[in-house]
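Here's the structure, in structure tokens; my notes come after.
The complex is shown incomplete by one protein chain, all other protein chains being positioned as in the whole.
Up next is chain A:
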Amino acid sequence: MDDRLTFKDRYRSRILLGVFASVFFFIFGTVSLLFADDWDKSNEDKWNAAFMETVARGEKLFHGPELGGNTVQCAMCHPNATNTHPETYPKFQKQIGKVSTLREMINWCIQNPLQGKPLAYDDPKMIALEAYIMYERRNSVLAPGKH
């Protein structure tokens, strides 16, 4: 008996801690289920729809006159975004004179053949153009550099 009381007295605080911990983990577990990573197929569809909307915006810009100042359109030289080779960037661009990104090259085309004003690199139009170009070149082998 003495031993048991001693045991209870000695470990009271740890038993309480154990009980609290169990309750805490039970509550935390329940709450975290509510806010858990809720990935499933419907989310993937939603995100892909958002991506494809951006691609469609890019396709429209790519086939319209609004990027430039002279009615010339990207697609005139690049049907289906061919000859854009996003999979080869970054690479040395002769006309820019340094190793450049796809966005820098998009702006070069807007400023020169299209005689327009360059876009900010985070401009939604720039992102849409990039999305369209990448989508049309899907399944190309990633191959940065000039070759």
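Observations, loosely collected:
Just so it is clear, a contact is a pair of C-beta atoms (placed from the backbone, for glycine too) under 8 Å apart; a residue touches a chain by one contact, two chains touch by 3 or more; residues count from 1.
The rule is simple: contacts and distances are computed from a predicted model.
Only one chain is not pictured, and the protein name UniProt records for it, out of "Sugar ABC transporter permease", "Putative arabinose-binding protein", "Serine/threonine protein phosphatase" or "Glycolate oxidase", is "Serine/threonine protein phosphatase". If you put the missing chain back, the residues of chain A touching it would be 63, 69-72, 75-80, 82-83, 93-95, 109, 113, 136, 139-140, 147.
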